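After the structure tokens below, expect a handful of questions from me.
Note that one protein chain of the assembly has been removed; the remaining protein chains are unaltered in position.
Going by the order they are written in, the chains are A and B; count residues from 1 in each one.
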Amino acid sequence: MKKSLLAVALLGACAGFAQAQSNVQIYGTIDAGFVKRTDQTLAIGKRAANTLGFKGSEELGNGLKAIFQLEMRYEPDTGTQETGSNGAQRPLFQGQSRVGLQGDFGMVRIGRGLTPMQETIMAFEPWHGLPTPAGFYTDLSVAGYTSDPLSLAGNSGNRWSNAVWYNTPSFSGFQFNSAVGTKESNNGPAIVGRGTTTLPQYAANAQATSNPFSLNGTYTNGPLGAMLAYERNAVETKMYVVGASFLVMPELKLMGTYTHQDRDHTFALNSEVKAWVVGANYTMGAGKLLAGYGRKTPDGQPVTKQLSLGYEYSLSKRTYIYLDAARKEGAIGTTAASSTINHYDVGVSHSF
Amino acid sequence: MKKSLLAVALLGACAGFAQAQSNVQIYGTIDAGFVKRTDQTLAIGKRAANTLGFKGSEELGNGLKAIFQLEMRYEPDTGTQETGSNGAQRPLFQGQSRVGLQGDFGMVRIGRGLTPMQETIMAFEPWHGLPTPAGFYTDLSVAGYTSDPLSLAGNSGNRWSNAVWYNTPSFSGFQFNSAVGTKESNNGPAIVGRGTTTLPQYAANAQATSNPFSLNGTYTNGPLGAMLAYERNAVETKMYVVGASFLVMPELKLMGTYTHQDRDHTFALNSEVKAWVVGANYTMGAGKLLAGYGRKTPDGQPVTKQLSLGYEYSLSKRTYIYLDAARKEGAIGTTAASSTINHYDVGVSHSF
Partner (left out) sequence: MKKSLLAVALLGACAGFAQAQSNVQIYGTIDAGFVKRTDQTLAIGKRAANTLGFKGSEELGNGLKAIFQLEMRYEPDTGTQETGSNGAQRPLFQGQSRVGLQGDFGMVRIGRGLTPMQETIMAFEPWHGLPTPAGFYTDLSVAGYTSDPLSLAGNSGNRWSNAVWYNTPSFSGFQFNSAVGTKESNNGPAIVGRGTTTLPQYAANAQATSNPFSLNGTYTNGPLGAMLAYERNAVETKMYVVGASFLVMPELKLMGTYTHQDRDHTFALNSEVKAWVVGANYTMGAGKLLAGYGRKTPDGQPVTKQLSLGYEYSLSKRTYIYLDAARKEGAIGTTAASSTINHYDVGVSHSF
């Protein structure tokens, strides 16, 4: 008693010193290079998401573990927190902030993180889910879908705040993953949808009309991998994903996804978007060739086509240099007119 | 000489590598769960303040130590820096940022942190100072007082920027703690006070009219703990606190506080607010029951009453699950009309 009282006052500067030091692990990625886009000046930019994270686990006995992970995102070219495509600063722990329990039953987590659909699709994308425009992950792999339409504009397209995750263990190669979000509002922009500018279907800072959820199953058997996923976001847009990958030989992996987005809840016309991506990774010693092609077909809109080639050369297990070239044709950005963009990047990526 | 010059240019990427690695300790808390309030949708939220901190100390000889502590605060449900009740983002090191010296004379620190009054009162509050609405700390324990009225709105109610702290060692169970702030302005909002809307008593970004300071003494003797505190903030509101706790038996701790806020400097009418809180903690193996009741009586305003019950179950020394239920009646928020709010939460808290 005596000690605990004094601790309050005197040990303000030392709160926590008494507890045993836990095993917080610091990790991250720093990836920077030169980026050239058809219509823009040569820039310093990134190919991968840049992270600085803190994570740990604690054994609770009986195979149960407490786990947590906090992951910052930043822009190495300017030193800022990660910014969205609209220039808005994203949350400090944009990557994720989750705490949970892991055991024989699987894993339960609560907080903010990638949706299961978005996380799983990375394994079937030839640029392994990197956000570079040379990859397909942020657009064609998901048929232009966003998982988070009701958060602050620019926040993130593939994450949920205010959600709970459950992942099963693996059963004979099968695994199931799920997440469900609350209906909480999160400072989102107004969405006109089937409403009007003055009376939008979703007002600014609106709550979800039903709980968003995301489900998927994966199956692995020797050289074969496969996934099925279904997700419904806060404005009731639905996503269907099927994906597969196959190790033809140890050096060559082929993969593909087919995606169908149904925006019927908010679009009176042209509510369906379909997309497919095929790709290959070919390993040659320390080098790896990446190749991919994809098409996105929105109802009543021009088709988007993308062809990409890339090369990664490993200097170590944690450091590699890369080179990408990609061509994308279609309704880029918000304009309906079709245009063609070439993208090139070369740089270095280091994990720590 | 030669080396030091080269070091400037070549070792830009390595500044600090030369110095011996110090013992920076990373620590923190991640607490997330479900929260339901009478008039709001089910939400993911927190019960405790969420922290990610960096601290350390260095032996200087003769019992003297240099100490520092930097503590981030964040929201695990959205990954953002901690936000105030008005949604404004708080400082990166909202928790504290202090450096100082500790020795036989006690401890001196400078920077930002909890005021001594606010820090000590936690030991006499049945939810051990957690910010959850199920606890009493942020309202009834301090009679609705804010320590920091002239900082950026939403910054913090119980901390000071720009201050110096001094804590004595313990003398036969007695300890004294103090802090004094500068008069510096810190982007605070205008405070009408005894002025008018056009000529407020404190303009926006006003300086303090006198230096804020906070004093308290604590006494511990076997099962008994007691405190006396006095604080005056930057707009010369005064706070008087008396608190006591008693370990009736090893499993049962009773506690209470009585608080008197005098806002005479800024209120022409109804300047006095009085409040009391009584509570109990009862330990049963790995479980702990929390209970509390309190009343706040502002001059000429409806009385606020709060009754709370809680339960914490420890999975380890660092991880526990919790469940709270609370009912609060009175002038909640800024309205003068009386209303009743029920609050429930259930979740997990992990320290690292």
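Going forward, a contact is a pair of C-beta atoms (placed from the backbone, for glycine too) under 8 Å apart; a residue touches a chain by one contact, two chains touch by 3 or more.
Note that the structure is a prediction, hence the values are computed from the model and not measured.
Note that of B:Leu101, B:Ala190, B:Ala203 or B:Ile341, the residue touching the chain absent from this view is B:Leu101. If you put the missing chain back, the residues of chain A touching it would be 25-28, 30-33, 41-44, 52-53, 55, 57, 67-69, 72, 74-81, 87, 92, 96, 98, 100, 102, 106-107, 109, 113-114, 116, 119-120, 122-123, 165, 167, 169-170, 173, 175, 177, 216, 218, 220-225, 245, 247, 315-319, 347-348, 350-352. In the full complex, the hidden chain is touched by chain B at residues 1-2, 4-6, 8-10, 12-17, 19-22, 24, 26, 54, 56, 58, 60-61, 64, 66, 68, 70, 91-101, 110-112, 161-164, 182-184, 186-187, 207.
Criterion: only the chains that are shown with their structure count from here on.
Centres computed as Cα averages put chain A at a distance of 36 Å from chain B.
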